[in-house]
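These notes concern the structure reproduced below.
For this view, one protein chain was removed and the others were kept in their places.
Showing subunit A:
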């Protein structure tokens, strides 16, 4: 009883800010409903799209919406976008009046939470009928497959993002440094650079240790034990943390630390500060995602050439591991114009849009078989990565399956613990043994064992 009243008053208070933020979208819905009738098999009416604007900019979204409007002139697209859009649209989601389409990326947006809260539409049946460029089923055309939660698909994986190690290939070439392919050659490479250039060759942001977790540890877990180990460790399975593989991986980390290869001030630095250091050749390797060149475009020296490898934590002979960090697109369960929303989502997954994405963002859409080699506007490093992904063998792709419900809460706490302990081990405060013991203890505690 009180619940309703309080909710209503909460809403009225937030209405003030809502009006300011999303005023244009609060048109009366009755006329909207009437407009949504499908005329002659086409779709029409208003379509609200929420998309976060981060390292990849908004050029692709703008051009996609323009192209969509040309094909669907009866649809009026209302854009909600910006770097803080997830915060700004929060009240709409809380009041069950969400936009139709949402691109899930950036701070304050989390797919697992949205699925847990029942905010996304079940797309399973609809998506299974979609095709990519008219031939292969779309669901089989993804580099990283659509995530299934209890057999249902709630989002389509749009942006193929992944973490890895970056280096300046021009600098490496000039100095004659070899690009590593496994852990041993990486360690050797870092030692060479250390003595040649007199720098600590590895940096990662200590303020946001998730960069180290996702950029170094996750690929290491995947390389050592595949998706099973990756997911078990990330989900806090006690036995996984007590396994030899986990210890071996942390011993590799400790080896890097003991050799003095890590920037001394890493713990004090934010991600942008570490990235600046990297651009200024104060360090040689940095684990970041695909967005790095775009994010640092204004500060990149002219002779700097971005090189990217899957973080070489693998043993020699094994394939290098990539753990994608997919940015999906979804349709709200409460979407007011689901037909237009479906048309728009389907429209995004085309060869033309994928080419445009690589051109404008320097990253790739999550689609196999998109040939970027002939596209002059796509950066070289991306063509290389695209080739590797489409010709498996040297690198393997492992997917992190996000857990739901209570398992999700455990995974959140495990992530926090990994972040804290990562800083400890990188600073040399704890050993590999202490790291895995702390993680096993935490897992046990969270599982009430």
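One rule holds in what follows: a residue touches a chain if its C-beta (ideal position, glycine included) is under 8 Å from a C-beta of that chain, and two chains touch if they have at least 3 such contacts; residues count from 1.
The working rule: contacts and distances are computed from a predicted model.
One chain of this complex is left out of the view, and of "Potassium-transporting ATPase KdpC subunit", "Response regulator transcription factor", "ATP synthase subunit a" or "ABC transporter permease", the protein name its UniProt record gives is "ABC transporter permease".
Interface note: of A:180, A:206 or A:236, the residue touching the hidden chain in the full complex is A:206.
Across the interface with the omitted chain, subunit A contributes residues 6, 9-10, 13, 90, 93-96, 107-108, 110, 113-114, 116-119, 206-209, 264-270, 282, 409, 412, 416, 420-421, 423-424, 427, 429.
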